[in-house]
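What follows is a set of notes on a single structure, which appears directly below.
A single protein chain has been removed from this complex, and every other one stays in its place.
Entry: subunit A
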Amino acid sequence: MYVEFDTILERLNQGRLWDFPGGVHPDGRKTLSNKHPITHLPMASELYVTVKQHIGTDGQVCVNVGDRVLKGQPLTRSTNPFAVPVHAPTSGHIKAIGPHVAAHPSGLSKQTVTLTPDGEDEWIELKPLKDYQKQAKTRIIEAICAAGISGMGGAGFPTHIKVAPKHNVEFLIINGVECEPYITADDCLMREHAWQIRQGIDVLMHLLSPKKVVIAIEDNKPEAIEAMQVACDKTSDILVVPVPTKYPAGGEKQLIQVITGREVPRQGLPIDVGVITQNVGTCYAVADAIMHGKPLIERVVTLTGEALNRPRNAWVPIGTPMSHLLAQGEYHAKRQQTPNVIMGGPMMGFTVTSNDVPVVKTTNCMLVGADHEIDLTQHEEPCIRCSACADACPASLLPQQLFWHSKAQEYDKAQDYNLFDCIECGACAFECPSHIPLVHYYRKAKADIRHQQAEKDKADKARERFEARKERLAREQAEREEKHRKAAEARRQAMNQSGDDAKDKIAAALARAKAKKAQETGAGSSTASTDAPSSNDKVAAAIARAKAKRAQAAGSPSADETPSASEDNKQDKVAAAIARAKAKRAAQKTEAAQESTPDVKAETPDAGSDANDKQARIAAAVAKAKAKRAAQQTEAAQESTPDVKAETPDAGSDANDKQARIAAAVAKAKAKRAAQHSEAAQGSTPDVKAETPDTGSDANDKQARIAAAVAKAKARRAAKADDKDQ
């Protein structure tokens, strides 16, 4: 049932209101603290300003330890729209920035700026927006945000978000109900500062342009009602409505129901039924911010309870610790068996875990009850199914069912009974004849459900990330394979392009290999005539010659005949070189066996300047290198430090001897590596100095250099590996 605006207005004018279901009538106990005007307290010796005092995100602390700050100076900064800053409540020095026990039932710590007041109380330069009606609305909202105003009724929702201009605002309800027992902060504020509250309401009206403003005050506060009526006398837009005293009439949804007869949908906001509500304290703070430029740095706190000798209302700077308030209220410890300080009222407040807990923007009361007021000794009895709780519930829930399911941790069933519509007003627990702390069970169940939900969200996120990672790895793998495939293709293509040259080389290499194989497998006794004209014959001759030499060398190393190579053709030379090398190797082996230090000097083959003797040179270089390696191995075995000096082959200036150089470099590197291995094995530090081969100034020796570098690197790596092994 949706009540039309005109009907509501008519009923309001007749003084007829709606009602909400349930509700209880606890003893108000308000006269304890509202007899005296609001006083200012002396400054506490230290203030603990919690960085996040509202619902939303916290800002970044923008001061440093040791800084002097002025009264009203912002301590945090943020660009997040759901963040409001906190300000220095007085001038002084920043003593610390770090975790400090927070105004929270858990007693856990939150990021807090600790301020030591210097007693000067020096204000920062204030920038009021007196002509706000001429200013852009966004400027007013910015000013409200910059003043750090968040809802002062209890939830602490950032005010600048709530007052951002909206369409279809029918009612702006100013909540001065203050239905919870003991608390009189709003009552006293309305009595003494009705005019400033009116100014704040004007600002909100300017921003929201509601059709009607209703100031709702419980009828047990006649002075406040009168004061507000006087303040709002001249305007017909504002209506002061006394509301019947019933707890929890001050709850946002309950108040909207009482005033308009409309119910805020579950999970909905008041704006869904055309209503915005603001606490009177918030209105006062808005007026302070716009008319005087003052940020929210102090608020009215009710100090009450019979354990205080001087209960009253006081202007308390944000961040004042409870211990200071207890001292100012003249706490009478003997009236309590166990010290018990409640922040908030008896229905919805919580026991503070430490007297260092600071006042925050939502702290409206500090209740220190004597033993006979607040009985902590009541024990929970079994539920008798009297259903008194269901009768008391203002949200029309079934507290009993919620209790069973919460206690049994059947949270899905509890949610079926709309656990999250519970406003935790405590009316059910108040009525319960078995003293069951019902709200306590609901809070625990809610926290558990939220926790499970958070876990679930996290698990979903983890799953998503895990899947994404798997996908990424698979993609990378595919990319890598693709790259390799392309590289192989490119190589193949390059090979085809360089075509004949490469093929020639391969053919030559094959021929050489074949020749060698023939040498090895061929019968040693065969002799061939050296003057055969065909090339095959020549090869055979060379092979035979070489064989003969090897045999000679093995037998008597002194016998070293120079082959009668009258022909100057290529293949002869190759064969000759191979033979020479072989002979030398054999000689070295023999020498090594005789444990004498071999004098290994690789001879440089007579390299003619002729372009045709390329292959001969290569062979020579290979032979030289092999000889050296053998020598070094021998030396190493004899535990002598090898003198590894790779000789650079006589590299002619001819462009054709490129390959020879490469071969030489490779040989050099190999030799070095071998030497290092040996040295390392002997525990001596290898002297790893790769010598740069004598490279001509010719541009063609690039490849030789690369080869040398590779060899150098290899040698180093080998040395390192050896070092590690040791």
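Note that in this section contacts are C-beta pairs under 8 Å (C-beta built on N, C-alpha and C of every residue); 3 or more make two chains touch, one makes a residue touch a chain; residues count from 1.
In this text, contacts and distances are computed from a predicted model.
The complex appears with one chain absent; UniProt names that chain "Ion-translocating oxidoreductase complex subunit B" among the candidates "ABC-type polar-amino-acid transporter", "Ion-translocating oxidoreductase complex subunit B", "TonB-dependent receptor" or "Cytochrome c oxidase subunit 1". Contact with the undisplayed chain is limited, among A:K35, A:R266 or A:K461, to A:K461. Contact with the chain not shown here comes from a single listed residue; of A:I374, A:I423 or A:A515, that residue is A:I374. For subunit A, the residues touching the absent chain in the complete assembly are 26-27, 29, 102, 104-106, 108, 110, 342, 346-347, 349-351, 372-378, 429-430, 435, 437, 439-440, 443-444, 446-448, 451, 454-455, 458-463, 465-466, 468-469.
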